[in-house]
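Here the complex is missing one protein chain, while the rest keep their positions.
The block that comes next holds chain A.
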Amino acid sequence: MTEYALEVENLRKSFGGQVAVDGVSFSLPPGGSLAVVGESGSGKTTTARMLVGLERPDAGRIRVGGRDRSAAARGRATRLSRARELQMVFQDPYLSLDPRVSVAQCVEEPLRLHFAMSPRERRARRDELLARVGLGGREADALPRRLSGGQRQRVALARALATEPKVLILDEATAALDVSIQAQILDLLAEIRRESGVGYVFVTHNLALVRHVADDVLVLHQGRVVESGPSSRVLTAPEHPYTRLLLHSVPRPGWDPARIAADRRALATESKESS
């Protein structure tokens, strides 16, 4: 039996009586890439936050490399080893990078926390990581605000990779970037996955991205998985009306916004009647 890098069963979360995530299950093979798509408020970020332990699930199971992490972590060692296995990169690296800490220190911090290394080894590893994401010595000495959006996202990536995670959770990690830069980062992500065998959970609302970054896709609607499967199948032969609506909504030649608006209203009426 193959062991999954990440297995999620029946994950559930409510905020004050409002269900945000409702019975989400999926699995990710080692080195696999799964896209989680859905419109605003569908529960993508809440799911991602539960995976990395920023939010406690009301119910459900999360297994990483076969080990259950549903129960609260007891002790520093468990917490650290959990943090090592799953890392997250956010949409806006401005908010996740400490503005007072240089790029070099920022990448060294997880190395210090997770590995027993001499300062010399640590610096060498740091430079290796920065080089891996295409940053040099000049950027290493800089503070985050002196960097462009794309460069900051590279720093966040280097920092996340420092712990050699099994899985990287990317929450709209390229959404704030210009397309010419987004494509550079996507390219880098593909290269890193090929080389290191890290797996990705790629949270995005951009369907056009999916086939280029993910083997499989999970479509969320109001906290529930309405469709899942290989990206190539879901994008070409979607089965659920909501998936079809999402796909038709992507602008392209021959796009008919008025029809999409009508379909959307029909779908909203339907789901109101069925619930």
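We adopt the following convention: a residue touches a chain if its C-beta (ideal position, glycine included) is under 8 Å from a C-beta of that chain, and two chains touch if they have at least 3 such contacts; residues count from 1.
Note that in this section contacts and distances are computed from a predicted model.
S.K.: Pick from "Aspartyl/glutamyl-tRNA(Asn/Gln) amidotransferase subunit B", "Electron transfer flavoprotein subunit beta", "Carbon-monoxide dehydrogenase small subunit" or "Oligopeptide/dipeptide ABC transporter ATP-binding protein" the UniProt protein name of the chain that isn't shown here.
M.R.: Cross-referencing UniProt, the chain left out corresponds to "Oligopeptide/dipeptide ABC transporter ATP-binding protein".
S.K.: Which of A:A48, A:V155 or A:L207 touches the chain that is not shown?
M.R.: If we include the chain that is not displayed, A:L207 is the one touching it.
S.K.: Tell me, which residues in chain A touch the chain that this view leaves out?
M.R.: Where chain A meets the chain not shown: residues 39-40, 148-150, 178-187, 190, 205-209, 211-212, 235, 245-253, 255, 257-258, 260-261, 264.
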